[in-house]
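Note that one protein chain of the assembly has been removed; the remaining protein chains are unaltered in position.
Moving on to subunit A:
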Amino acid sequence: MDAFLKIRGLKKHFGENRVLDGVDLDVAAASVTTIIGKSGIGKSVLLKCIANLLQADAGSIELDGQAISQSRRRAHSDAGVSFSYMFQNNALFDSLTAYENVALPLREATALKPREIQERVDAMLAQLELSASAMRFPGELSGGMKKRVALGRALITKPQVVLFDEPTTGLDPERKFSVFEMIADYRERFGFTALLVSHDIPEVFEISDRVAWLDAGKIKFFGKPDELNADAQSALSGFLSKANYGRRISSHGGAK
């Protein structure tokens, strides 16, 4: 597999707590990779290190063969690479309408003309079936609609990599499934590479090309979802059985 996003020896500690202790991960272009693991094990920390929201203590991150872990801001602009981040709680601006939230990165971080911005945002809202709610504030939208606005904002800059931090938190099973469908659908449509953190096992495996299991600061398993059973180490089996994976997989008739 050609790695589009390559992470090597990534380390991050908070005080005495070594959260990431040499994470190695290869993510293929235009794929969906899901990171699973116990709560508080460092999955979100890993995403935040990739997005430069946290500074890693050591290690390297390469995107399409270019190092971006040193002086990230400069590297971002020099290489012309782009990450988008979809936050667990959406992180929408309450005082801005859905339209303004989606338009924000274009208005503030690009030199596009207002007309061009309007065309792109209108098209994005139409694709997300949000045109009728464009002028509503986040407080007036349902949970699913907020997720779609957040997704629209994450995708409007046409990023190469989108990082999803537990995108289905707080949603009912039906909405969870539709969010996963949406991610898979837009990944095909927009062609971005998705790195996902999720606790929704096994539902998330339906859209995942690869699964990475983070445990004790390292990636202990990396492979296709249907390899989980065959390659399951005892600790991973324990984690999966606690996540009801075995029971649910048999009722679903397979992970993929």
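We take it that a contact is a pair of C-beta atoms (placed from the backbone, for glycine too) under 8 Å apart; a residue touches a chain by one contact, two chains touch by 3 or more; residues count from 1.
FYI, contacts and distances are computed from a predicted model.
Choosing from "Ni,Fe-hydrogenase III large subunit", "ABC transporter permease", "Response regulator receiver domain-containing protein" or "Chloride channel protein", the protein name stored in UniProt for the chain missing from the display reads "ABC transporter permease".
One of A:60, A:157, A:178 or A:237 touches the chain omitted from the figure, and that residue is A:157. Contact with the chain not shown here comes from a single listed residue; of A:52, A:118 or A:178, that residue is A:52. Remark: the residues of subunit A touching the chain excluded from display are 48, 51-53, 76, 83-85, 87-89, 91-93, 104-105, 107-109, 153, 157.
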